[in-house]
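Here the structure comes first, spelled out in structure tokens, and everything after it is commentary.
Apart from one protein chain that is not included, each protein chain of the complex appears where it belongs.
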Amino acid sequence: MRAFTYERAKDASAAARAVTANPAAKFIAGGTNLLDLMKIEVETPTHLVDVQDLGFDKIEATREGGLRIGALVTNTNLAAEERVRRDYGVLTRAIVAGASGQLRNKASTAGNLLQRTRCPYFYDTNMACNKRKPGSGCAAIGGYSRQLGVIGVSDSCIATFPGDMAVAMRVLDAVVETVDATGQRRSIPIADFHRLWGDKPEQDTVLKQGELITAVTLPKPLGGKHFYEKVRDRASYAYALVSVAAVIQPDGTGRVAFGGVAPRPWRVEAADALLPRGAAAVTARAFQGATPTKDNAFKLPLATRALASVLAEAKA
Amino acid sequence: MKFETPATTNPVDRMKVVGQARSRIDGPLKTTGTAPYAYEHHREIENVAYGYVVGAAIAKGRINAVDTASAKAAPGVVAVVTSGDVGKLGKGKYNTVKLLAGPDVDHYHQAVAVVVAETFEQARAAAALVRVDYVRTNGRFDLDAALKTAPLTDADKPGKGEDRVGKFETAFASAAVKLDAEYTTPDHSHAMMEPFASIAAWDGDALTVWTSNQMIDWGRTDLATTLNMPKEKVTFLSPYIGGGFGGKLFLRSDAVLAALGAKAAGRPVKVAMSRPFMANNTTHRPATRQRIRIGTTKDGTITAIAHQSGSGDQPNGSPEAAVLQTNLLYAGANRLTSMRLAVLDLPEGNAMRAPGEAPGLMALEVAMDEMAEKLGMDPIAFRVKNDTQVDPKDPKRRFSQRQLVRCLSEGAQRFGWSQRNATPAQVRDGRWLVGMGVASAFRNHMNMPSGARVRLGTDGVVTVETDMTDIGTGSYTIIAQTAAEMMGVPADSVIVKLGNSTFPVSAGSGGQFGAANSTAGVYAACVKLRDAVAQRLGYNSADAVFDSGRVTSGNRSAALRQAASAGELAAEDKVEFGDLDKTWQLSTFGAHFVEVGVNMYTGATRLRRMLAVCAAGRIINPTTARSQVIGAMTMGVGSALMEELAVDKRFGFFVNHDLASYEVPVHADIPHQEVIFLDEADDKANPMKAKGIGELGLCGVGAAVANAVYNATGVRIRDYPLTLDKHLDRLPAVA
Partner (left out) sequence: MPETSELELSRRGVLTAGAATAALVAAPVSAAPMAIAPSPPTPAMQVRFKVNGERRELSLDPRTTLLDALREHLHLTGTKKGCDHGQCGACTVMVDGVRINSCLSLAVMHEGDEITTIEGLGTPDKLHPMQAAFVKHDGYQCGYCTPGQICSAVAVLDEIKRGVPSHVQGDLTAKPTATNVEMRERMSGNICRCGAYSNIAEAMAEVAGAKA
């Protein structure tokens, strides 16, 4: 871990200014992913701005009938919130399928959106990685890629976004709210928040340096049955091979997003429309143009079968 | 004490303390965090600097140059040590590969340097500043490719390649029913929870090392050899060890670099390996490629059995002896086992819990299941039919004890085996395809000399000192029980001191030889101490009875402590062995039963029930022995369902080198586990009449899981681990 200076910010715009002014500065909230990566020098900030005192730790009703989730609400508190459990079950289910109790107690809502890929080559600084070191190449391509992406990836990077929470938020059409150093606020639909890698895999999201997430808002509840089917080798405390977040209405219509397959929570609205026709129809559309490797080609039939599981349960 | 003839009745047979379930005597320390592990000796040692290891960034090649200038200039740095700074180091007897690279690099993450600084944070940051210029050369990283030209080998008989009885090929060709199948097991990582760690402190030319090592004398000797110093100048201490599973049998780079770093820094240095560094820097269980052929008569009598295995290792390494159990487990007149060893430039392969048998039985016991199905026989009946009470190669040699059949039959009854549907893919519970599987467990018992010193203090307290280690196995407790039984005192009043090279050399912890041999060594020392006590009291030691804190001889009786009233009594002895293990085959047996559910949609397998029945000689403490077995069962689930060090054959390293990407079972994976011990006392093994248990618990578990998965799905997977991708396309259509 490189040396850094540390400050504990007292207000959001000061925090945003501090990080905007210094390209080597980063916000730190829960720290569960950032410190992990700093220890192995995948992340090398020289200044940390601790945002824990900024007060973004509340969950409030919005005028539109939805919820506004403060950026610092912990995963545990978000999952446990009564309205979330009742009206946005897919979100609670996704959160509690991720990480461990200890990590969820510390990890923040904003941090969870910003967690970086778990590609093993990204984590090994001896290996080439365009995401870690732009232009160095991608050792994952042609390497061990069982966990890696099957769609939305590029010749530069085949990593996935590893989270669960954001997959549910994608189904819910959440909106990420930010503020920058000038006090400018921005609302970013979750669909646009995570980038596809293209030739710039070092940029995970559309956030600018110093742009601070203040909240995530959820539109009014969708009703329907909520599912988060996470498939992994061990029963808990593992990243998804494939996950399926879905909200299914009594008439068989609904929404579905997939995790563990792409640089971002993978949802194709045109595929949602095929839900009444069954899992195979949905995934055929959602994964059109997929480019799996030999190691991870199984993710395609797995996604279909996991969705079939959800649809069967929805009918039950 | 030389153990040359079968044990007769002795004080341990009273089983007042030995054989009784009791809590660990180190439990209050371990559960309160007050047992000090290798990195935690703040009380004993001050002014410690922190070392951080730099690992090789290439798998094979040469170090052209190392630039340590930036690291040395970094804040807090006290010293940077590379191979260029330390002269020619020796190589330990038990190390296949040198522990410090330079100029050659033998494998990925081989240690290249240690950076010593005032704080851990400074050492870690400075370690990243060491610049190494490598010249990469081609390495051999592909086991399948390398096996094509690999020679036959035999770990025990160099130069010999095959072990044959009768005429396998002829018998197999003419067998009525045949199986010829290939199985693979991947590289496994020990992944013990405590990272390799050492603190080294020099006092002149004498070195003290607090470390985490299963085999004190091996480690001490190899450290002395590596540093070219006399063994007598090295004190090696491992009072508590956070797991080893074979990974800590050997001296590793943490101890060497702590010692070299401390010398360079002129003060004590502590080094712990970072978790992402461990899998490639240290040893692992090598992957295997196995072929099994079984031929039987129509009624299921094995007439021909062959088990061949290939594995790889660094030059001068050894094979994963996956075929050895097949020489002894089942009858059959015509037999063949053989091993091939390929040279690979992957990290060093070496022993991991039940080396040989663990991967060997993962193949053999699936083959037995496949064969039973071909025969239309129940898999238990097929095994029972081919049981042997003698060494099939040398029928004059009988097993000292062999209760395999009872393990299988009692297990079957307890588990409800009769409920199993022999036709696969028939049982469903909601979305789960349910299946049951069984496998035999087999592991040889090994005799190892083991010494101990026992003291009777003037306060009447019995203290045992031996360099034996407790790696979670319960050594502290069973040694206390042994001394208590022998000296006739409560176990609570025995003090046990372990893991210290100033104590008599013991068997150490490995190969499931620790418990039986180390307690036998304590037994031997206690016999001597009893003699000394009797002599001091003026009793005839032959008829002296030690019980309830008293010594009784005829109509005379005295408190035990009275014998030491005039001064402490101490006795040291060791157990050594004759050739009873040649006259008799000393082995342990068991049967594993599991029930699994396979998610019919996703193909993911989850354990529902597990049972092990074990026959392993006298069980010294059923509580700790049971824990050994359930822990091994858990590791078996890992090897069956998830554990695999993924090899990058281009760059020659294990890619998933941390605990997030190398998955081992978590709580949610493991259901309630049941263990049954059959009554047994093996008088051919040692005076304790005990054998090992810690590895038996692992042997066969993977196959039992695999057989259960097959019973659930009707899809046979022969490549471990049985991850869902391997049968997904053959599961029932769902969409």
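Think of it as A and B in the order they're written, each chain with its own count starting at 1.
Assume contacts are C-beta pairs under 8 Å (C-beta built on N, C-alpha and C of every residue); 3 or more make two chains touch, one makes a residue touch a chain.
As the structure is a prediction and not an experimental result, all values here were calculated from the model.
Student: Thinking of the whole complex, not just what is shown, which of B:E121, B:D387, B:E410 or B:D531 touches the missing chain?
Tutor: B:E121
Student: In the complete assembly, which of A:S13, A:T76, A:Q209 or A:T291 touches the absent chain?
Tutor: Reading the full complex, the residue touching the unseen chain is A:T76.
Student: One chain isn't shown here. Among B:Q401, B:T588 or B:S627, which residue touches it?
Tutor: Spelled out, the listed residue whose C-beta touches the missing chain is B:S627.
Student: If I consider the whole complex, including the chain that's not displayed, which of A:R2, A:R186 or A:R285 touches that chain?
Tutor: Candidates A:R2, A:R186 or A:R285; residue touching the omitted chain: A:R2.
Student: If the hidden chain were put back, which residues of chain B would touch it?
Tutor: 23-24, 26-37, 39-40, 42, 57-58, 64-67, 69-71, 73-76, 119-122, 125-126, 128-129, 131-136, 138-142, 145-146, 148-149, 190-195, 240-245, 272, 274-276, 471-474, 623-624, 626-628, 630-635, 649-651, 658-660, 664-673
Student: Write the list of chain A residues that the hidden chain touches.
Tutor: 1-6, 8, 28, 30-32, 35-36, 39, 46, 48, 50, 52, 76, 79-80, 82, 85-86, 89, 92-93, 96-97, 99-103, 105-106, 126-128, 133, 135-143, 235-237
One rule holds in what follows: only the chains that are shown with their structure count from here on.
Student: So how far apart, in whole Å, are chain A and chain B when each is placed at the average of its C-alpha atoms?
Tutor: Taking the average C-alpha coordinate of chain A and of chain B, the gap between them is 40 Å.
Student: In their shared complex, at which residues does chain A touch chain B?
Tutor: 1-3, 39-41, 118, 120-121, 123-124, 126-127, 139, 142-144, 146-147, 229, 231-239, 241, 278-280, 298, 301-302, 304-309, 312
Student: Using the touch definition from the top, list the residues of chain B that touch chain A in their complex.
Tutor: 57-58, 75, 121, 124-125, 128, 274, 276, 431, 599, 601-604, 606, 641-642, 646-648, 650-651, 655-658, 660-661, 663-669, 721, 723-725, 728-729, 731, 734-735
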